[in-house]
Every structure is written in structure tokens, then in C-alpha cells.
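Okay, here's the structure, questions in a sec.
Just one protein chain is left out here, and the rest sit where they should.
Let's look at subunit A:
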Amino acid sequence: MLANGSEVETVLSIRDLAVTYGSGKSALTAVEHVNFDIHKGETFSLVGESGSGKSTIAKAVLGINPTSSGSINFEGTKINGKLPQKLRHSIDRKIQMIFQDPAASLNERATVDYIISEGLYNYHLFDSEEDRENKVRKMMEEVGLLPEQLYRYPHEFSGGQRQRIGIARALIMQPDLVVADEPISALDMSIRAQVLNLLKKFQQEAGITYLFIAHDLSVVRYISDRIAVIRRGRIVEVAETEELFTHPIHPYTQALLSAVPVPDPKLAQHKKLIVYDPKIHHYENDKPSLVEILPGHFVYCNKEEEAKYRSELAAVAN
């Protein structure tokens, strides 16, 4: 990470990515001009409202959605577009996903044993049947499940337990990058922290990199190192977590942060709600791009806006 001064190793690098659904007249460009890097061992969050293209980016990274232009580089290898089958297979192991809905993402007709071992079978990541079972049991203990639940079916578990099964099956693959697509939004408030802490624990132990997708800003602030704000398929601001929360520059980010509920009625009464109006941008002649306005802090703006933001920053600094 940047904070401890060691050199930064980029795990995932996305350049000018665009994903289009459908073709011809019904074509819909879900995301466009997406640029960001994810460093090794960090948690990078994508935040944005529903339909902003967060999950589309996640699925493009996993190779589920075909990309229409741009490139996704994973550990130095281009992983979008047509890939040799062997390369695709080996990359599939290194990028794993944790799904939003633990009820829909587990096979109801398979035992926990099979669900967690599924990836092990596909890559023969075990020496013997005994070794496989030991690995599964160890993983279950690590995520806080009881080994005697090995032969049970997903519908017998609670939501939090099911999500931990989903985490176990992704992490038993020893992935380098884990895409967590709103892993806690389907869970009860009381068990959200449990699952988040579990994810953090694995990151500290195994140095896993997370691409975390969420719309809950308090969660994002808790777990992420860096945040990208996405609106209508375009990344509008990328910065380190505290930097973004204390000095949001893009008006959309400011509006988004102002909408976070304050758990104190007295403070909440005086809270100023900022409403974002996309009409304030005049991009007809002066095309916008992602500009590094402060070190590590990127904002999507055109030349005119860049000058305005810079003068505002200078005023704050003085």
C-alpha cells in the first residue's frame, strides 16, 4: 500500500474500458472510458447508485461480460477479449467473486462440501481425497462454520452463514484478486460487520486484493483504501478513502456524500443536502477526461472545470 511506503505493485489495470450490451439499434453502452489501477493488497471500492455500471465492470473483470473496447490487464496479462482457453482457465482461478445474494448464488441441490470443493475439483488443487476434505474443513473453520455442517444443504443455513460459504468457496482457490459485488447488502445489519471483518482478516493473512462494490458509503469508508465514484457508467472521481471523504471535488461526489445519513438528529437537522445537477457541466466543445488534480486524486473534468477546481483547492490551502 501507499501508506507504508513500500513500492506499489499493480494487480489490475483498466484502461479506457467500455462495455456495450446488445448490438445495432438496441445497443446500450453500460460503461465507458473506465480507467483505474488496483494495487496489490488493497481494497479498492466502486461506489455509485443503482444502474451506474458497478456490476458491469465487475463482470467484465471476471470475463463474464464481453468488453467492447479498452483493456483489462491482470498481473501484466491482457484478460479481456478472446483468450486461449488455457490462459482463461488459469486466470479464472486467480480472480474470484463473492456474490451479492447468498441465497441465489449457492446451488441448492449440492452439499456445502461440494460447493466449497467445486473449484478444487476444477483445478485439482488437492493431492488426495483426504487432503481435499482437510482443506475444506480448515476453510470452514476459518470462515466460522462448523466442520460437521459439511454435508448440509445451503437452505439449512442463515443468510450470514450462507455468505460465509460463498466466501469460503472463493478463498479456498487462493485467489490474487477477489471481486466482492455488494457482499453485505443482502445481509441483516447485525451480521454485516461479521462478514466485513472476515474479509479484512483474509486480506491481512493472505494479502488478497479486493475490488469491492457497494452503494453503502459507511461500509465503503470502513473497508476501503481507495474509492472510485461512478456515475452513469463513467468514473467521476478516484481518491484515497479519507481524502475523498474529507475533500470531495466532483459535485456528484459531494452530493453523494451529503446524502449519507447522520446518526444524530441534532446534527441531521442542520445537514446541508447537496443536489447534483448534471446540467452544470458544459462538455459540448471542451471534452472531459480523468485528471490527476492532487497526487493520487483523480477527477473527471474538462479544462475549464480543472482550472476552477484547482483555484478552489488553492483557496482552501491558503
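Please note the rule applied: contacts are C-beta pairs under 8 Å (C-beta built on N, C-alpha and C of every residue); 3 or more make two chains touch, one makes a residue touch a chain; residues count from 1.
The rule we apply is simple: contacts and distances are computed from a predicted model.
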Name the absent chain as its UniProt record does, using one of the following: "NADH-quinone oxidoreductase subunit F", "Alkaline phosphatase", "Aminodeoxyfutalosine synthase" or "Abc transporter, oligopeptide transported permease component".
"Abc transporter, oligopeptide transported permease component"
Per the touch definition above, residue among A:Ala110, A:Ala255 or A:Ile274 touching the missing chain:
A:Ala110
Just one of A:Gly70, A:Gly119, A:Gly233 or A:Pro248 touches the chain that is missing; which is it?
A:Gly119
For the chain left off this view, which of A:Glu156, A:Glu242 or A:Asp277 is in contact with it?
A:Glu156
Contact with the hidden chain (one of A:Arg15, A:Arg93 or A:Arg232)
A:Arg93
Pick out the residues on subunit A that sit against the missing chain.
62, 64, 89, 92-93, 95-97, 99, 101, 104-110, 114, 118-119, 122-123, 144-146, 149, 151-153, 155-157, 161, 166, 169-170, 173
